[in-house]
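Of the protein chains in this complex, all but one are displayed in their positions.
This part shows chain A:
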Amino acid sequence: MSKNVKKSISAILSVMLVVLLAACGSNKNNASSPPAQSSEPPASSASAKPSESASPEAEPITYSLQIHYSTDDEKAPADWAIAELKKLYPNVTFEITPQLNDNGEALKARIATGDLPDFFNIQPQHFDSAIQTGSILDLTSAWEASDSKTKMTQNAIDTQLKYTDGKIWAIPYNGAGIDPLYYNKKVFQDNGVKIPTNYPELLEAVKAFKAKGIVTIPIFAKEAWPIGAFFDMFAMRAHPKGMLALSNGEIKASDPAMADAIGKMAELIKAGIFQKGATSADYDTARAMFHQGKTAMLINGEWDIGEMVKDFGADIGNIDFMDVYPTTDAGKEDMNKDYRPGAAEMGGIAVSAKVKNPELAGQIAIALTEKIAQGNFVKAGRIDSTFSVEGLTSEIEMPEMTKKLLANKPSYKVEGTVEHSLPNKKFATGFGELLQKLVAGESAADFIKEVDKLQAETKQ
């Protein structure tokens, strides 16, 4: 190839590169224009003029709102809530930005840069940084003056509302969700195994299934939270808060009642309650084993009921969840039986400290949260509202198991939380890793020793 040809090709490539870079530059300029969400708000949040009934001083006001607003299941309740809120505050309009499913990383960055939306959904792990930087509004006085407090469930008031400093920084809309222990009656029946009601029967069942090559519980222990739920099924019999009590230092792993619970877990693991390779099993793989009718039991959240209905079809009648976890010695079945593993997490709708008209914003945050909680029931069929849904009808047909859960819920007590939401992050991370080691075959004695050590090292 002659030098001239090479030069020509180089020149053409350079020109193309310049054009490409210029094109990228112009795209970036376009991207800096207002986001599509705010320029084209959804129908329900479109700017609406204040109604004639609004008082003359009620000036139109537009707030930015960041909530889960990506899927239909999220949009429908949010739109319903905003429409209901409009009836109370006709002069208020929202510009919605969907919250990213990024484990709160974007929110963390916005807290750091002081660039928070007026109203946003906050997770418990961001409270400390938001409070320390003075980024969020204290909603305590707004809550005290609000009528909504009479409509919040007592469990939510007791466990989800006030932060460790005694103040209210966010209003929760998702209440306590529990982690049921599902079981397949047909698998028990076909293999002649009794459905366990206490620990000795569970151990017998595990041994019987193991002898037939059947996995009792397929667990996705690549994640720590399902092991945490399993742990709490035993630990809550020793202390109603389970691993949260360990995290808070209210009980030690070596205390006799907790040590006994841990011993039972280790014994079941040794007997083969979980499948081999559990710590590298992901959610879909483990869950599919139960959904295909190959295993006897499953630990998962309430949300899985809908998928079970789809997967089991006509056989859904074979599936139920344990009313009482079979985790105590015979004769002690009633001990702490109503305490359930799951999450009654703090967090919910919070307000930026830089919001316009903070007094009004506080009232709106409470009213909006109430409507979102109710919207989740009406439009998405969720049964974990923190506010009363009396007088409302869900538009989603409820499966039988959900109805049973809804009927049982008033008697359930959720005072613990899921592993990744334990308030002491250092303990939570270390404890999750120790739980995996327990599932991988670590002895109860070593586990207890390591948890005690971790508790001492991470004491706050």
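In this section, a contact is a pair of C-beta atoms (placed from the backbone, for glycine too) under 8 Å apart; a residue touches a chain by one contact, two chains touch by 3 or more; residues count from 1.
Here is the rule we go by: contacts and distances are computed from a predicted model.
The complex appears with one chain absent; UniProt names that chain "Sugar ABC transporter permease" among the candidates "ABC-2 type transport system ATP-binding protein", "Sarcosine oxidase subunit delta family protein", "NADH-quinone oxidoreductase subunit K" or "Sugar ABC transporter permease".
Shown as candidates are A:L88, A:A112 or A:L392; the residue that touches the absent chain is A:A112.
Among A:E307, A:E400 or A:E433, the one in contact with the hidden chain is A:E433.
As for the chain not pictured, it touches chain A at residues 105, 108, 111-112, 125, 129, 132-133, 221-223, 275-280, 425-426, 429, 433-434, 436-437, 439-442.
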